[in-house]
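A single protein chain has been omitted from the complex, and every remaining protein chain is retained in its original position.
Going by the order they are written in, the chains are A and B; count residues from 1 in each one.
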Amino acid sequence: MLQNQRNSEKSKQLRRTLGPLVSASLYLAPAALILITFVYYPLLRSVYLSLYETDFLARPIFFTGIGQYQELLSSPRFWDSLRITFLFTLYTVPFALVIAMPVALLGNLPVRGRTFYRTTFICTIAVSTAIASVVWTWMFAPTTGVMNDLLRLVGIAPIRWLQDPRFALPAVSIATIWKGLGLNVLFLLAGLQGVSDELLDAARIDGANSWQSFRNITLPMLSPTIFFLLVVGTIEAFRSFAQIHIMTQGGPLRSTSILVYAIYRDAFINFRFSYASTQAVTLFLIILALTLIQFRVVERRVHYQ
Amino acid sequence: MISSRQKRLLHTVFRQVLLIFTSLVILFPLYIAISTSLKEPAQVFAYPYAWIPNPIRWQNYPLVFSLVPLWRFLFNSVIQSTMTTVATMVTSAFAAYAFVYVDFIGKKFIFLLVLATMMVSGEVTVIPNYLLVQRFGWVDTYWGLTVPFFATGFGIFLLRQFFMQIPRELYDAAIVDGCSRIRYLFVVMIPLSRAALGTLAVYTYLSTWNQYFWPLIVTNRTFMRTVQIGIAMLRDEEGDAWHTIMAGVVVVTLPAIILFLVFQKQLVRGIVGGAVKG
Partner (left out) sequence: MKNIRYLGTVLLVVMLLTALSGLGQARVQIEFWHALGGHIGRDVLVEFIDDFNDSQDEVYVEPIYQGSYLDVLNQYRLAVQAGDTPNLVHVYEIGTRLMIDLDSTVPLQAYFDASDLESEYMVDNVLSYYTIDDQLYSMPFNTSNAILYYNKDMFREAGLDPENPPTTFEELREYAALMTGDGKYGFGNYNFGWYFEQLMAVQNAEYVNNNNGRTAPATEAVFNSEAGVRILQWFKDMVDDGSYLDTGRDGSALRAAFVGGNVGMRIGSTGGFASTYADIGDRFEMGAAFLPAPEGVERGGVIIGGGSIWMPKDHPEEKLEAAWKFLEHLASVESTAFWHVNTGYFPVDRRATDLPEVQTLHDEFPAFRTAIDQLEASQQTYATQGAVIGVFPEAREAIQEAYEQVLLANTDPQLALDEAAMEVSAAIRRYNIQMGF
């Protein structure tokens, strides 16, 4: 009797755990099938290859163990790439947000022609990275480019935007920020709609100036949006490829050689696929760690309604 | 003395000037692309820079269509983006629903695994993926172009965040009333999430439209190529004909801009809906 009861309780419990698991699997199956096949399988394959030396057709030839990880970690180039990647992320994520914020605030002003302005501010969302890079390459051209002509008009000597290691990364970042502005502004504008007018009115009555109400009301209420943009932006920045490939090919002096480009270079120029895989796996771990940190540390300070 | 009315007027003018200036800065690269696309070759290389095309050369547009089969490329891009978008919406909605309304063991961990897929760079997985697609016989097919992107961590993440906004009580009440879980998804969640789904659709459409590396690898034949590669085909190692490249740039960007204009409201509303609040 007791035995039976215990059994039925166990099976009930089992059903309570298994039931949801089965239905969850059904819901998750389509996405899981795709993600496992086209993301996790290649990723595991990369892990596997990173433990081997590969030939020129990316086939494993002999086992090297963690040898290539050791080589990577002791390579100054890797650390340099990492530094550049972080710098690029800094330029194109927080920096981009600092630029996008006033643009979004402008777009939120109750003025005539607001729809037009908003559309303008967001329109770069429709421009692809490849296209943006081609256009900016043309604008940054040393003698025939419009950027240097602008400088000439204000009496500044021409800058070798993409040829000078000091300017190349900022120049690529400018193109990237421009391309990403639309998305940033769009999300910020959306976030601004959620900022309660009553609170702002109350603050004004209490004598807060516009900076104070921005700092104390708008910004906290925007924090979920900002957080979201930060996370997605960081991931995007770490994965950027087209703009580097089109604008600088990692040069000059490797000043724009972010990790993904270094991986591309090893896989497709140097034909060292295993070493490229080693870097790929490392990159994956770095982004994963960063995202976890962002979720743990930054999200705590996010104000949710 | 400035009257308060004058003050307000000044204020308005100041705001308008600021708005116009910002608009000009943002539109500037697009202006450069358009104006270059209307120049004569000689003007393209003029020094100092020619700000206004003179004479205007419309022929660059028919020229660019005669140089590469842009119509075909556009068609391919539309098919590619549409297929990917529809599939992503379906897979993401199902998966996100499970993450919000089914309490299964290991949910957090599996969600983390899904998030992690956002961090795998496509340049890295391209070789194993190519070999896989090749084994499926999908090289030079729409399947090869699209199937690997039929589900994304981003889509699941976005919809999950939105679904979490919808009051849980609604779900509990519906279940008590005898509504099945799957029915609830179709009858309540999807209509309520139209805005978020719209956002995801536009985002997926645009990012698929913008793909560069994978289409280059997985298509060989010209008739399967997409517009982004069409632009690459206009470039020339020996020296670029910028007027035709820019004509191509404009032609390729225009559909995306139009799509954006058409769905702009949807897009903004979708995000306003609070898709980004956790």
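The definition used in the following text is that contacts are C-beta pairs under 8 Å (C-beta built on N, C-alpha and C of every residue); 3 or more make two chains touch, one makes a residue touch a chain.
All values reported here derive from a predicted model rather than from experimental measurement.
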Option from A:T119, A:Q163 or A:Q294 whose C-beta touches the chain left out: A:Q163
Option from A:Y41, A:Y69, A:F214 or A:F271 whose C-beta touches the chain left out: A:F271
Touching residues (missing chain, whole complex) on chain A: 53, 55-59, 61, 137, 141-145, 160, 162-165, 248-249, 251-254, 265, 268-272
Footprint left on chain B by the chain that the document does not show: 41-42, 44-47, 63, 66-68, 127, 130-131, 134-135, 139, 216-217, 220-222, 232-242
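As a convention for this text, only the chains that are shown with their structure count from here on.
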Centroid spacing, where centroids are CA-atom means, of chain A and chain B in whole angstrom: 15
List of chain A residues in touch with chain B within their complex: 17, 20-21, 23-24, 27-35, 37-43, 45-46, 58, 103, 106, 109, 111-113, 117-132, 134-136, 138-139, 143-146, 148-149, 152, 178, 181, 186-187, 189-191, 193-194, 224-225, 228, 232, 235, 238-239, 241-242, 260, 263-264, 267, 273, 276-277, 280, 283-284, 287-288, 291, 299, 302, 304-305
List of chain B residues in touch with chain A within their complex: 12, 15-16, 18-19, 22-23, 26-27, 29-30, 32-33, 36, 44-49, 51, 90-92, 94-95, 97-98, 102-105, 107, 110, 113-125, 127-129, 132, 147-151, 153-154, 156, 161, 181, 206, 209-210, 212-213, 228, 231-232, 235, 240, 242, 245-246, 249, 252-253, 256-257, 259-261, 264, 267-268, 271-272, 274, 276-278
